[in-house]
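Below: the structure, in structure tokens.
What you see is the complex with one protein chain gone and the rest in place.
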Amino acid sequence: MLIFEHSKPGRRAQAQAPSADKPAGIPEKLLRKRKPRLPEVSEMQAVRHYTRLSQKNFSIDTQFYPLGSCTMKYNPRACNSLAMLPGLINRHPLAPDTHSQGFMSAMHELQEILKEVTGMSAVSLAPMAGAQGEFSGIAMIRAYHDARNDTGRTEILVPDAAHGTNPATAVMCGYKAREIPTKADGDVDMDALQDALGPQTAGIMLTNPSTLGVFERRIKEIADRVHGAGGLLYYDGANLNAILGRVRPGDMGFDVIHMNLHKTFSTPHGGGGPGAGPVGVSERLLPFLPIPMVGTDGRDFHWLTEEQCPQSIGRLSAFAGNAGVLLRAYVYAKMLGAEGMHRVADYSTLNANYMLKRLMDAGFTAAYPERRATHEFIITLKKEAKELGVNAMDFAKRLLDYGMHAPTTYFPLLVPECFLIEPTETEARESLDAFVDAMIQIREEAKTDAEKLKGAPYSLPVRRLDDVRAARELDLHWQPGEDQA
Amino acid sequence: MLIFEHSKPGRRAQAQAPSADKPAGIPEKLLRKRKPRLPEVSEMQAVRHYTRLSQKNFSIDTQFYPLGSCTMKYNPRACNSLAMLPGLINRHPLAPDTHSQGFMSAMHELQEILKEVTGMSAVSLAPMAGAQGEFSGIAMIRAYHDARNDTGRTEILVPDAAHGTNPATAVMCGYKAREIPTKADGDVDMDALQDALGPQTAGIMLTNPSTLGVFERRIKEIADRVHGAGGLLYYDGANLNAILGRVRPGDMGFDVIHMNLHKTFSTPHGGGGPGAGPVGVSERLLPFLPIPMVGTDGRDFHWLTEEQCPQSIGRLSAFAGNAGVLLRAYVYAKMLGAEGMHRVADYSTLNANYMLKRLMDAGFTAAYPERRATHEFIITLKKEAKELGVNAMDFAKRLLDYGMHAPTTYFPLLVPECFLIEPTETEARESLDAFVDAMIQIREEAKTDAEKLKGAPYSLPVRRLDDVRAARELDLHWQPGEDQA
Amino acid sequence: MPFIPHTDKEVRQMLDVIGAESIDDLFDEIPDALRCGSLESLGDGLWEQEISTLMQEKAREDGQPLCFIGAGAYDHHIPAAVWQLATRGEYYTAYTPYQAEASQGTLQLLYEYQSMMTELMAMDVSNASLYDGASALAEAVLMAVRANRKSKSRRILIPRALHPHYRATVHTLVKNQGIELVEVAYDDKTGQTSLDDLNRHKGGDFAALVIPQPNFFGVLEDVDVLAGWAQANGMLSIAVVNPLAMALLTPPGEWGPQGVDICCGEGQPLGAPLSSGGPYFGFMCCSQKLVRQMPGRIIGRTVDLDGREGFALTLQAREQHIRRSKATSNICTNQGLMVTAATIHMSLMGAEGLSRIARRCHGNLQLLVGKLTGLGEIEPRFSGSVFHEAVLTLPMETRQVLRTLAAHNVLGGFDLATHYPELGNALLICATENRSGNDMDKYRLKMEQVLASRRQGACATMAKFD
Partner (left out) sequence: MPFIPHTDKEVRQMLDVIGAESIDDLFDEIPDALRCGSLESLGDGLWEQEISTLMQEKAREDGQPLCFIGAGAYDHHIPAAVWQLATRGEYYTAYTPYQAEASQGTLQLLYEYQSMMTELMAMDVSNASLYDGASALAEAVLMAVRANRKSKSRRILIPRALHPHYRATVHTLVKNQGIELVEVAYDDKTGQTSLDDLNRHKGGDFAALVIPQPNFFGVLEDVDVLAGWAQANGMLSIAVVNPLAMALLTPPGEWGPQGVDICCGEGQPLGAPLSSGGPYFGFMCCSQKLVRQMPGRIIGRTVDLDGREGFALTLQAREQHIRRSKATSNICTNQGLMVTAATIHMSLMGAEGLSRIARRCHGNLQLLVGKLTGLGEIEPRFSGSVFHEAVLTLPMETRQVLRTLAAHNVLGGFDLATHYPELGNALLICATENRSGNDMDKYRLKMEQVLASRRQGACATMAKFD
């Protein structure tokens, strides 16, 4: 039932707005004639509706959620409450420095922490999600070439396994995205890379470990070759969780990186954001960082804007990015400290390798059986699809009936019937075992009753939804009058 | 699955306690040898466990909850957040007056508000729930008689319809509880009352409207007679919601009352408390009020304790009662104001009478068909039990399948197969209609398949539970070792 | 009309169904003479923004001082998860789980709570909460009087070293049943309950002996001896303990030759904020044989029609809603939500976490005592070993010291003058894990200034310092 269907004309949540005068001084013709048909419900009706709706979600707080590439780890509750302290939550973004030292000191320290864990020379917290971090990074690469009057560079190289945001970002920055194939062992095809490199190469976008869940071993060589061709290296930080305290993008030779704080730094995913995608750069890209940033004279903190950073690629949002998300990441980082940071990579990697081994032992097919898993790994259900007639989607939907969120399916695109599985470090072994057991069980079900599997899920608020109809018979909002029907 | 079953030796929620030194200066023999086997779980495991557990509850925020006598109305969310403001939640109960004026001013104003709505001369906020309010009230009656050296009064009169706390309270105060029968029209049997009154009568406990959901019309006469016999009148305020702004206990002739703030003033029931049961008194009981109370010199506020109130029945708790609950009630009262208070009674009464009429029209039997409903009312399923073989419990359990909490069943005891139904003012008409429709539907189900009804509920986490076994084969806590089983 | 969903149209329709003209008609059974006026002194309702502003002002007014008062309510850190979970609507807005099938969340949680408390106290059974520590002790006293078949007495031995507010509360709640509280003195040197004084009652008929651990002075009692003494003298023993301390100290179930009969106390240190003294919760555990004398809700594990595990209220025949005047207590609504918080709190802390916090508090106390006695004119009052709180003797009137400290936003402790005038200038102090080294240094500094200005005979000028 939609909230609109609880609505009755004249009903109101009256605790929430006192009467008010007619607006003075506004010409009649600018005033709205017909009220928007927003729901008219009592406060309790809204509370009940949205409480019950919430219960229809899977979430980290209720289920194992091994969605590959998304790092669905525990979101500490303290990060939420501390970022919402009255003094922080009421601070106006344009408050003067005199009334911002507390907030700015945290932001400055976060910049320093992120520099340290990534091995970069400077960090801007401005980007509001990973994709905007990517944008900033590629825009900086462009600004760098432009500043050197090196204007013939029109291509960004992107491995075929890359996340969709990578090629889309390249295009948003006015580049052509050129795909580089992957070898059977999961590493980049060096010959193809060499062929692709040239004076038209502006740079390459990589994540390491890659979205295939393996560590790109020849990263140094790739860096040398790309640099050799005059291109720069961009690091997609979505997979930083795998390497915290083990290896740093800066040390691998990357010139610019973004981080997904909603992944590695455990800020909540919120049903689709908000995130935060700070960018870090090596020395040579420093002048181009997006503004605003926080600077310090060693005692007080101040904003760095256009004035101090005339070569900056500029501003990415009306204010200073997703500050509340940054505060959550700050709290998280402070709770972890050096040792905790290190352990993130250790235990997320342990969990992934354990799951991979157990699945392989149970007869499932690893996409890269010769490789170590990193914090995530891929299995391909190609064999099951062929032999049993149930595909990765069927497995995914049936897992929901077992009370677990499905892994990422059908991404990366180059692995057929693919499950990208990321358990994260905060899951206990019991969850991992339960997942493997469910997979085995589902395969048994497929053997006896494949049709049944294709009907899954059965125990959720709805059964499998008709996506085709959703896209063909577009129904994108409630129509007034429906509640009367 | 119990939280203990998620436990693993050595696992900890490490964000929550740093290491600490061995305790110095405590003799070894006083130190604990074996650690208690509390759960050892990660923070996420606890969060997930208790989030999922919560989803197994019906609550006001998720379901219609017409539990008679309990006033399960909407609990405004602002009451919660404002009572938990850092400055309020961190105040130590023994902080000096210099650091308590904000808190005390709210408590003082709440005392004044409660005086006004009840028509009493003074109020103490000390009692921690209705039953403790009852205790205070009867103890004050006793103190009053004692102070006058009127020591032969040994009985408290209690109508047979009274809540169980009433007779239990009388006994806790050293009295004998004597039952007074109710007439067929729901009013107290005046003849029986007259017979029971005498020099042994210390007082009478009444609630008006009574737990039968009808207004005791001859209340003035009752008051006169009890007073005539030298007894005092105690008002059980559990049903105050019905009469706010319409009639006041003080005006009806009551000498002492308690209020259930978790009912009338909408503080949350919390799965069984905490509540608050302030008491109000007429002039003559004023010296006996429980301490502490808040007094004022017109400018500053101070505590009234033993010193200022030498005749007080004394202290009921270590500090000043359930202060956080009182703050919630204060916020609620301030949001309602005079008009809002009045409307509570109006609309709760409207809702009850509407439901009663619709149920009667649908052929259900009202316990007091000739009477107005107050904020609640009773139907008896005697006929259905006889004709269809399904009793009130079966209806109740089946209602759960329809997504509604059951009304209060089998109370008051004098009505057979009884449903005490209290919709409250915050429910929209749709809920009331849905309930009536469900009742009709269930009766139809009973006609076609009574056995099925006896198996209800079907859609909840468990089916009907074996209470007898629970009491016979006592299993009152988890046993270490179970998780290994 | 806040929180009321009715539209005018609906009201008319509903009145039509009822067959009434107006809402006023629905009140026609109320005699005219009794109708009241419009409650106008209550004024207009505030909308949420206004009440928010008002409450923020009140909160600000109380100034968030630096607090070294304990005395039965302790400023512990509560993990953020605790209240974010406990205030979920499904816990916050449910009631007593009368319909078990629709309340498995609360019921299972309460069963887990009972399990945790029996573990922590090393007792057989636990109930699901009473109002607070003081009233829980009153219930324990009533229970002991009912349960002690050996004794015909309605007298209880209660140490003077027990929290004075607890003694007052018990008195209020039991006196009407003719129960008498007989005070046992404390040893002026150690601060422990005096065995000499206790022995004066040897052979007397008492229903029970109350044993605090630690006692109000923070002093640790020799609980084995006291529990043994009670047993030897035909009395039940009632422990009153700080539950956090039990992560560190021998639990009541292991005191003396066979543990105490009843134990109870204040649950506040397990996840309840200070909140001006409440809501907290009282806990109570007892030995198996006393379970049917226990007041309050008890949850049992059972099975459903399909044999699946489930939880329900049990032993309800003890309770007022079944047994009415013969119930073990009149308690009905108890402190469910606080128990919800406590259960989550204990799950997050575990035994090791609670023990660490207990040790940290204890360490802080020792630090603080060291800092203050280091000033030279302040002495520990008692020689008995303490946990978490201690009594100091000051060289001047405690009230005066506290008032000056408070003017500097430091709440220096609890003045014992009212309840223990015999102790002279005595001050009860406490420093939980929430007090940092800096906090304690600030206290020390302010105290130093108080003492200095006293030496200069100029205490009144103190307010100028900073």
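Going by the order they are written in, the chains are A, B and C; count residues from 1 in each one.
Methods note: a contact is a pair of C-beta atoms (placed from the backbone, for glycine too) under 8 Å apart; a residue touches a chain by one contact, two chains touch by 3 or more.
A quick note: this is a predicted structure, and the numbers were derived from the prediction, not measured.
Considering the whole complex, the residue from B:60, B:78, B:247 or B:439 that touches the absent chain is B:78. Contact between subunit C and the absent chain runs through residues 48-49, 52-53, 77, 79-80, 84, 87-88, 433-434, 436. The missing chain lies against subunit B, touching residues 8-11, 14-18, 41-45, 47, 51, 76-78, 80-82, 86.
The rule is simple: only the chains that are shown with their structure count from here on.
Taking each chain's centre as the average of its CA atoms, subunit A and subunit B sit 48 Å apart. Residues of subunit C in contact with two or more other chains: 1-6, 10, 47-48, 56, 79, 81, 89-90. Counting only residues that touch two or more partner chains, subunit B has 15, 43, 47, 51, 55, 60-63, 74, 76, 78, 86, 335, 426-428.
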